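Here's the structure, in structure tokens; my notes come after.
Only one protein chain is missing from this complex, and each of the others stays in its spot.
Up next is chain A:
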């Protein structure tokens, strides 16, 4: 249809105003959204827990923690089924149940959680056993150089040098935000490497293997740095 009811030049330049209005709304959203997003992600987090269809995962979930798994589905573990094994170059290969871990001396590390994808949650408290204490208990052999972590999602892995693994801000965490770590956040036990990007903090931790060299973890095979220091957190000389 080409019947010209009115000439093209008639009318007012409202299109331009819509363009500018959309841009203005988007820029305003940068400042408004953070106040709204917390409730939204709380709501979605709750909804996804009792959503067998998984459709709630298709909704936007801006802010807060983002659920990300490299595996299709992850089995749920609790106090009766969870087990953490420590093996490799150690004097005493051991394994811990969840109650055994929580009975060990607990340390608290509060640090910003920063994902390489751009999201960040400020000052998140984690509570758990220092990795260095678990390593000492197992008795690390002199030729050990690194620690490899495996997860009960069956896919993910991570690694640290022995020096990094012995830092006081590296935890085998059993609590996040002063609550037991929920499955969705990598519970019941996850690694927390305070000064590094969050991909280093493996979720669903199930295995700690002491090795004689650094074995690149899952993301590191895709080019992520093995030393995933946050900006400004690199130790002197690193």
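The rule we apply is simple: a residue touches a chain if its C-beta (ideal position, glycine included) is under 8 Å from a C-beta of that chain, and two chains touch if they have at least 3 such contacts; residues count from 1.
Everything that follows uses one rule, which is that contacts and distances are computed from a predicted model.
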item: Identity of the absent chain, which is to be given by its UniProt protein name, from "CDGSH iron-sulfur domain-containing protein", "Sugar ABC transporter permease", "Formate dehydrogenase subunit gamma" or "Asp23/Gls24 family envelope stress response protein"; value: "Formate dehydrogenase subunit gamma"
item: Option touching the unshown chain, where A:81, A:95, A:120 or A:179 are the choices; value: A:120
item: Absent-chain interface as seen on chain A, which is shown; value: 1-23, 26-27, 29-34, 36-37, 54, 57-58, 60-63, 67-72, 117-120, 219, 222-224
